[in-house]
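All protein chains but one are shown in place.
Then we have chain A:
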Amino acid sequence: MVLPNASEDLSTEMEVDAFRRLFPLRYYECHLVESIRPDGRALARARDTTIALGAVASASGSALVKIGSTTMLAAIKMEVMTPTMESPDEGCIAIDFHMPPICSPIVRPGRPAEVAPVVSKQLSDTISSSGMVDLKELSLVSGKAAWMAFLDIYCLDADGAVFDAALLSATAALSHLQIPAVSMNDDGKIVLMSEEDGERLAQEPVNKEKRKLALRSIPFSLTCILYKNYILADPTAEEESIMETQVTIVLDSSSQLISFYKPGGSVLAYTPAIQDCVALTRQRVKELQSILDEANSAMEVE
């Protein structure tokens, strides 16, 4: 993009904040040539990430995830349903992603955010493509009863890389999920087992004790911005609005490519850039895996 030469001269005279608002792209370019971003990060560096498991006490599994200031709250509610005829021994996961007006000035009350259904679709595609949850594990009685897991993700603060944070919170909530103990009563109905009457009644326990899902390869994602020859990992909302071309890559723990998502954008992605982004994602997967493992082992100690 050609920028007015005037901005070059002004950069020495104007206040930094004014310059940032008037010539945002030029402001970023001044930083990028020095291989640094305005918030002090290196180009390839993601923001600090934290996972807090069990943030919602009433849910069977939940997680609060922060990537920088992007905040996601995910919670899972389990309900018993009758499985479909096509797959009688499989449960199901229903994923919904919400962007309430609290998360960003762009979202107005009464009007749902345009990106919310898109992210929601991407999340369910990613989780089903990765095969991370074996749906057979959610079965209770073949053909009669199975678990339906309602996974709801709320975006509390949308400061860029919304999909990354949403996916991380979804996987963290699934890893925290405790499937409740249930039994079948005489009418063939599934009832929750309370702890004391477990074996006294002549009930057939279907799911004897609380258990966790055995998660197979867990998917992790990284969003990068492509701008000229620069690759900026884990962008903030400001960076996303100024430099429009985004690439989101999802890799699982065994380095399979689950998704390579680039919806348009003025910068074209060539093979070297694609490989660089994949390499960055590989690093990030390791980082996120260890953060998630740490959060899980901290839960076990408690």
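Following the convention adopted for this analysis, contacts are C-beta pairs under 8 Å (C-beta built on N, C-alpha and C of every residue); 3 or more make two chains touch, one makes a residue touch a chain; residues count from 1.
The working rule: contacts and distances are computed from a predicted model.
For the chain that is left out, the UniProt protein name among "Exosome complex exonuclease RRP46 homolog", "B-like cyclin", "Glutamyl-tRNA(Gln) amidotransferase subunit A, mitochondrial" or "DNA-directed RNA polymerase RpoA/D/Rpb3-type domain-containing protein" is "Exosome complex exonuclease RRP46 homolog".
Of A:25, A:118 or A:298, it is A:118 that touches the chain left out of the display.
Within the set A:129, A:178 or A:296, the residue that contacts the chain not displayed is A:129. Touch with the hidden chain on the side of chain A covers residues 106, 114-115, 117-118, 120-122, 125, 129-131, 252, 255-266, 268-272, 274, 278.
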